[in-house]
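The block underneath contains the structure these notes are about, expressed in structure tokens.
All protein chains but one are shown at their positions in the complex.
Presenting chain A:
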Amino acid sequence: MSLTMLTAYDERPEGAGDAVYRAGGTDLQERLRTTGATPHVLDLTGVPGFAALERTDTGTILGAGVTVATVARELADAYPALALTAAGLATPQVRATATVGGNLLQRTRCWYFRHPHTSCLKSGGDSCPARDGRHLYGVAFDTAPCVHPHPSSLAMALLTYAATLDTTRSGGLAVGDVLGDGSDPSRDHLLADDEVLTRITLPPPVAGERAAYFRAISRFEAEWPLVEAVVRVVRDEAGTVTSCGLAIGGVAPVPLRLRAVEALITGSTLDDDTVSAAAAAATDGADPLPETGYKVALVEATVREVLERVRS
């Protein structure tokens, strides 16, 4: 086991064949402890600009190493949907250490994947043990071979902003370009082994934007979402929604931006009928597993919750 503290993204030391990148470490360190794996670790935290946050006329640029806590604190006014989502995930200590880039690229939280003595599609196996095993926290939109939802809450929020991502190989990628659609079940993202996510670019803030985030969980907080949703809207003086972004997480191989639901909301005054119709429409295409039928009801409940919150 060895470590290189990188000073540039494209640095690739000799013998770093099985290397893994590390930012905050909140995902990687747990997996190293549990599996006893000893890969070469390439630590990104010393790369210039990794944790920089830059506001420009054309948008806001987040270094991939900006912490989740920084997003929650610094972007609360300009990008409330993203900031509320950041503030609602994990715990204060994790938010203080975990990075935006790490949140996007973390591995799945499936209890089979995290178990030291099982194998699954994401850990080199040839089948998904959760599919005909236990999948209470699995997907409700069964569209891919792996049945655990993607864990990134920030990816969900970034979808509503149509943020773009830069890597060491490509620029201007959409969130979906990086996360894929789950059809390759061995991966949680599509970056190459030696490719690094460097920056996230948000479009310029929109005046008057309001947002709401909600995560359905069983306890008070600090729990992975059963279902989560985030919405951002801009309304005119009459209260009519002029633009809307809405996405859900915890239910599909990747977070889902619900454009059809956005279309229902845009142009409405967020009256009760629209809220009900939008909440119901959010479940279109749901295809739950034997143990995840409840998530369909929770998708409707969670979307209703964020819409009621955002209009109040």
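To be clear about the criterion, contacts are C-beta pairs under 8 Å (C-beta built on N, C-alpha and C of every residue); 3 or more make two chains touch, one makes a residue touch a chain; residues count from 1.
Rule of thumb we're sticking to: contacts and distances are computed from a predicted model.
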### Query
One chain is missing here; what is its name in UniProt, given the choices "ABC transporter permease", "Oxidoreductase", "4-hydroxy-2-oxovalerate aldolase" or "Multicomponent Na+:H+ antiporter subunit F"?
"Oxidoreductase"
### Candidates A:34, A:170 or A:269 - the one touching the absent chain
A:34
### Query
Where the complex has a chain not shown, which of A:25, A:145, A:180 or A:205 is the residue touching it?
A:25
## Note on the structure
From A:216, A:275 or A:310, the answer for touching the chain not displayed is A:216
### Task
Based on the whole complex, identify which of A:73, A:134 or A:259 touches the chain you can't see.
A:134
### Summary
chain A residues touching the chain left out here are 1-3, 5, 22, 24-26, 29-30, 32-34, 36, 38, 41, 43, 45, 90-94, 96-97, 109, 111-112, 114-118, 129, 132-134, 136, 216-224, 226, 291, 293-294, 297-298, 301-302, 304-305
